[in-house]
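This part shows chain A:
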Amino acid sequence: QSRDTIQIAGSSTVLPFSSIVAEEFGNAFPDYNTPNVAGGGSGGGKRQLCEGVGEATLDIANSSSKMSASELEGCVANGVEDVREVIFGFDGIVFATGIDQGDFALEPVHLYQAIAAQVPVDGEMVDNPYTNWSEIDSSLPDQDIFIAIPGTNHGTREVFDVRVLEAGCEAAGLPEMEEDAMEAACLTPRQDVVVEIAGDYTETLARLQSNPEAIGVFGLSFYDQNRDTLKVATVSGVEPSLDTIASGEYPISRPLQFYVKGAHVGVIPGIEDYVAFFLSDQMAGAGGTLEGAGLVPASSEFLAEQLDAFNNGDQYQPQ
Partner candidate 1 sequence: MTIGTTMDRSAMPPMNQSNTTAGEAGFQTVRTPDDTGHPARLKAEDVSVFYNEKQALFDVSIDIPEKAVSAFIGPSGCGKSTFLRCINRMNDTIEGCRVTGTVALDGDNLYDASLDVVELRARIGMVFQKPNPFPKSIFENVAYGPKIHGLARNKSDLEEIVVTSLQKAGLFEEVKDRLHSPGTGLSGGQQQRLCIARAIAVGPEVILMDEPCSALDPIATAIIEELIDELRANYTIVIVTHSMQQAARVSQKTAFFHLGKLIEEGPTESIFTNPREKRTQDYITGRIG
Partner candidate 2 sequence: MVDTLLSSPESSDAKRERVRKSLARRHRNETMFRWAGILSIAAALGFVAILFGMIISKGLPSFWQSTLHVEAYFDPELVEGGPQPDRSDSASDADYRAAMVQWQRDVTLSNWNAIVETAVRTAVPDLEIESRDVLELVTSAARFQLRDRYFANPDVLGQTVPVTILASANTDNWLKGTIDRSLADERQQLSPQTRQLADRLLEEGAISFDFAWHIFTNVDSRSAPASAGLAGAFMGSLYMMMVVIVLAVPLGVASAVYLEEFAPKNRWTDLIEVNINNLAAVPSIVFGLLGAAVFINYLGLPRSAPLVGGLVLTLMTLPTIIIATRSSLRAVSPSLRQAALGLGASRNQTVFHHVLPLTFPGILTATIIGVAQALGETAPLLLIGMSAFIANIPANPLDSATALPVQIYLWQGNENRNFFEARTSAAIMVLLGMMILLNAIAIFLRTRLERRK
C-alpha cells in the first residue's frame, strides 16, 4: 500500500523540463500515475530529498547546481545514503535586450566593466565611472547602462559569476591584491544600474518592458519562446543557439541534473522507467521534446552513460 505516484521537487529551471517529461511519461505509461513535479528551488529540493527515507519523503530532487559534500553529509545523517545523480542536459544563459534596441556584441570584460562596483582605471581601482555602453567600448551602442542580473539565490548567478565576471575580471587586468579582495572586487556588483532579479525570467522581461534601455539575463529557452520581443546579444562573437552551446562554443552554460533517492527505486513504482524515459532520445536527446522546450541536449552517448550509471546504482560522489 505504498505511495504510487513519484514525487519530484526542486529547481525552477528544471521544472519545465521535468514537468514535460512527467506529463509525457504519464501518457506513455498508462500503468503509472503522472509524477508530481514541484518547484521550491534546487536547495529546497535537495533539502526535502535529504529529509529521510519513506513514503512522505521526496523521490527525486531537480537541481541546477551540483550537490555539495556537506549536503550529501546531511543526507546520510538522515539515512539517505544512496543518492544517484543524473545529468540530462545543459542550460544556456543569454543576454538580451528589447527588440528595438541596438545590437550588442559583448565580451565578458564589457560586462565586467558595466557591472562591477569598482573597476581598474589606469591600474587603480575606482568607483565604476561608466554610465553608457559606448564609454566602455566604442563598438557598443550608445545606450545607458542598465542591466538585470540573476539574484544571489539563483543557480544562474553562479555560472554568471564564474563565466562572465571572473573571466571579464581577468581580462580587465586588475592590480595585484589578495585573493579574497580580488574575488570581492570581481564579484561585487554596483547598486545603481544593476538590479538583481530574485524572481524568474518573467520578472526580468517585465523590467525590460518598463525600462527599454535595459539588458537582461535569460535562459536560452525563455529567449527562444519570446523571440518576438527580445533581441539576443553575442558573447565573444558567438551567437547563442542550441548548436553553439552544445558544442561549447558559446561560453555561458551549465549542466542540469536531478538526484534520485536509491532507497525508493523499486519501491515507488515507475522510478526506473521515468529515468529511462527522461534520458531517451525522444525526450532529452537531440531533436527530442525537451530540445523543443529550450533544453540544450547532451550527446546520445552521454545520456546512455548516465542511464547506465543510474541502473548500476552508482552512488553520487561529490568532487
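Keep in mind how these were chosen: all candidates are chains of the complex that A comes from, given by their letters.
Brief remarks on what is shown
Methods note: contacts are C-beta pairs under 8 Å (C-beta built on N, C-alpha and C of every residue); 3 or more make two chains touch, one makes a residue touch a chain; residues count from 1.
Everything quoted here is computed from the prediction, not taken from an experiment.
Applying the touch definition to chain A and the options 1 or 2 in this complex singles out candidate 2. Taken together, the chain A residues at the contact with candidate 2 in this complex read 3, 5, 7, 9, 12, 15-16, 18-20, 22-24, 26-31, 33-34, 36-41, 44, 48, 51-52, 54-58, 99, 199-202, 205, 219, 221-222, 224-229, 289, 293-294.
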